[in-house]
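One chain of protein is taken out of this complex; the other chains stay put.
The block that comes next holds subunit A.
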Amino acid sequence: MAATSMAAALAASLPAPQAAPAPAAPTYEAIPASMSKAIDIEAEIPLTCVQLDGLVVTKILKHSREAPSTTAHGLLLGLDLDGILEVSNSFPLPHHNNDDDDKSAKSIARYQASMLRSLKEVQGDDNVVGFYQATTLGAFFNQTLVDTQAIHQERLRHGGIVIVHDLSQTARGNASFRAFKLTPAFMDAYKKANFSASSLISHRLTFSSILEEVPLKIRTNPLLSSFLGAMAAPSTSSLTGVHPKSATTSALPPSFSVLDLGNTGLTRNLEQIAEAIDSYRTEEGNVAYHSRQIAREKLRADTYVAKRKEENASRVAQGLNPLPEEDISRLFKIPPEPSRLESMLLLGQVDAFAKSLESNASAGLVKMYAARASSGI
């Protein structure tokens, strides 16, 4: 299986992870006894935490902001060590347009392979551990995300993770990165490709149990920390008698955009909720239509069976041979039960939009009271 071969490959490359940003992993030839517990070749230690490197944070930020649509996505590279998944690098994937799916999928695969090879040449990590996805207003539930993650979860060590970056929240002053993986229940249903009502009930699936969140930490390596410190530190101008505005300069002056009172984006948020609810209703209508169709077909089949039984009973009473039992499924085409995945995902979107609206509103409330208190009314 792919997992074991990948583990073997990793084991072969383990003796020289001198470039890995792991503080606890010095250069060594063989796995020392102290490390044997931390390094699991067979991927047995479950993931407890995702650690995101500063470089990856800025890369995701830049790519998400610049991407033409809100669907910026890319691959995450790194290593896992003692239950902590260290994401140390990432690269964006080209934006694919849907008109030429097969061809673009191939070119993306080629792009991905050559990028990984190139990164390996300059001692970068080249072990794919997941992907990232940019979203707005917290609504990241969609079919593509679930599909991609489902593929990753089967192929990658530890199943891989998806990091979701919220653009609108970042613009409001709170850079938001969250790590997710699919829950086992959802994976099970996904593998069977069965999202009928009964399957949802047996897996106890709602939109909130599709993904489970993995705790995420940001890490800056010491070099980056010192560099950031040097950049943020104000430096005094060497000239005397300069304007106070230019007397001290810093590459990273403090910013107070968080303190802005304006509730921008609320309208957009409301609009998106309305849109999501509309599409949810359409989807529900579809499902209901299908269900009615199924019920009608079933009823017809049942009446047919009952009629045949009655007929047989009367024939037996008359001393005749009963008519042969016919295959009902061939006579009546009962359509398959509709998948409820789409409506579940849409519901998840509605919930996410509402959640971001709520948090936005409550933060605005706090700011308003703070402003009133400080202005002394």
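One rule holds for everything that comes next: a residue touches a chain if its C-beta (ideal position, glycine included) is under 8 Å from a C-beta of that chain, and two chains touch if they have at least 3 such contacts; residues count from 1.
The rule we apply is simple: contacts and distances are computed from a predicted model.
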In UniProt, out of "N-acyl-aromatic-L-amino acid amidohydrolase", "Mov34-domain-containing protein", "Vacuolar fusion protein MON1 homolog" or "Alpha-protein kinase 1 isoform X1", the chain dropped from the view is recorded as "Mov34-domain-containing protein"
Contacting the left-out chain: of A:K106, A:K217, A:R268 or A:R315, that is A:K217
Had the left-out chain been drawn, it would touch subunit A at residues 19, 21, 23, 52-55, 57-59, 61-63, 65-66, 88-89, 91-95, 111, 114-115, 118, 121-124, 167, 169-178, 197-198, 200-201, 204-208, 215-221, 223-232, 235-238, 243-245, 249-259, 263, 266, 270, 273, 277, 340, 343-344, 347-348, 350-351, 353-355, 357-368, 370-372, 375, 377
